[in-house]
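With one protein chain withheld, the remaining protein chains of the complex are depicted in position.
Moving on to subunit A:
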Amino acid sequence: MTAALQARHVSKTFGGNRVLDDVSLAIEPGEVHGLLGQNGSGKSTLIKILAGYQDADPGAELLIGGHRVALPLPSGQSQSLGISTVHQHLALIPSLSVVENMLLGRLGRSNAMALSWRKARAECAAVFQRYGLEIDPAATVSGLSAIERAMVAIVRAVEDLGLRSSGSGPGVLILDEPTPFLPKQDVETLFALVRRIVARGASVLFVSHDIDEVREITDRATVLRDGRLAGTIDTKASSRDEIIKLIIGRALRADRPASEVAQGAPAKVAVTGLSGGGVKGVDFDLQPGEILGLTGLLGSGFESVVYMLYGAIPRTTGTLRIEDETTPLAEATPARSIAAGTVLIPGDRNARAAIGILPIADNVTMPVLSRKLNKWFVRRGPMHQLAQDLGRQFGVVPNRPEQPLSSLSGGNAQKVVIAKWLQTDPRLILLDEPTQGVDVGARELVFDAIRGATRKGAAVICASSDYEQLAMLCDRVLVFADGRVGAELNGEQISKQSIAETCLRGASKLPDAL
């Protein structure tokens, strides 16, 4: 039998860094094939190459339906060759109707002059009926539920595959992490759709972190580890532990004991009943000087916790107690949090943490203009002096407060952001991916600065999906699963491997892990 898609010797090098090394992948017609691997395993690079967004290094071969396809794929043309990708963000326009979204790709390429919406709606309804979907083509996408939106995007991708001129098999649909934000029963609905799609002859490449889902829906799976092929497995015949072992590359240890009870001193910070968005009633507390890590897989809810505690996400409930002050989080705002000694260092530096076009001095003095400077007479001199002192203290190079922040390297810009907040001597420091896009040397300085703050008694909560960073920085790590704390790792138990393993175990939406 000819494979629906066969990729051989795919490598990709960024700078001197080889992120994909001689990976091969074969997908049979009518097969659901899983693609597994941790963050940084090369999974997303491989998908980008197959989708035509990135070129592979020379030497790679790609066959679709047995026909050799020239690499690199012409940008945006992979669909006409038989590969259609549904990304996690779905690429739907929420304010348009379902039928308009269904026609998006087709209208983008054609110059049809006499569109009949009545006919388009009827065709769309017929397509939905074929796949067993009960969605009104005239409805607005923003009014659909998450699962309905996902199914519209998937059906659109499959239908667009059918429009190809060249007949090289029924084609391959890539589903890139379609499930993390879906509840369990909706995942079943989605799987039913996937089964109907493969029953019609197409193949599906199913990319996911969730091992149980991969075992349920796929026939075989390819596992990547550190950019290399770790193995291709028959998923039905493999146990969960065997798959985890293949993903993280070593044998599984026995289950961990339940979390240790915090010893001695009364907690400095206590969070109770934190709920809202994807978080469902979370409690935890911190000792003075403790660095607590929060992690989990995409969609597990950990990434919004720090923003919720800061009062930056509306409709949050629960309480935050710092020492003996208790704040209901429904009333928290960033300004009140800062006044109470809580600071947040956001992850996305350019969009949330600093303004690149403004000088370093303006960025770093932003939260203290009224406190450390005369607010009715802000002078450049004292402002630059303040910024210069902070730059020296946090090792910003070059330390020139009048330069725009965007002139600094990523690591130095991050030092400015850290300095901006740590100068206020906060009691609670909230971090979101504190070293994203930061080189190794600067990372050490950032860690030093955070540890320095804990020596003054501050408690730190650090949300990150960089397990190595968590292992280096944290005293304790909470692993989230499905909006709750799924597991807690303490002291000796914390390593890059153990965090990865716990995340993968916790990803199960089935209760077998508990």
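Heads up, the rule we're going with is that contacts are C-beta pairs under 8 Å (C-beta built on N, C-alpha and C of every residue); 3 or more make two chains touch, one makes a residue touch a chain; residues count from 1.
Simple rule for what comes next: contacts and distances are computed from a predicted model.
Visitor: As a check of understanding, state which of "ABC transporter permease", "Transketolase", "High-affinity zinc uptake system membrane protein ZnuB" or "N-methylglutamate dehydrogenase subunit B" is the UniProt name of the chain not shown.
Guide: The missing chain's protein name, per its UniProt entry, is "ABC transporter permease".
Visitor: Going by the contact rule already stated, which one of A:I83, A:V152, A:A354 or A:I418 would touch the omitted chain in the full complex?
Guide: A:A354
Visitor: Going by the contact rule already stated, which one of A:I93, A:A138, A:A330 or A:L369 would touch the omitted chain in the full complex?
Guide: For the chain that is not drawn, the touching residue is A:L369.
Visitor: Out of A:D241, A:E325, A:E402 or A:D425, which touches the unshown chain?
Guide: For the chain that is not drawn, the touching residue is A:E402.
Visitor: On subunit A, where is the contact patch with the chain that was removed from view?
Guide: Considering the whole complex, subunit A reaches the absent chain at 310, 312, 333-335, 337-339, 344, 346, 351-355, 357-358, 362, 366-367, 369-370, 373, 375-379, 391-393, 395-400, 402-403, 444-445, 448.
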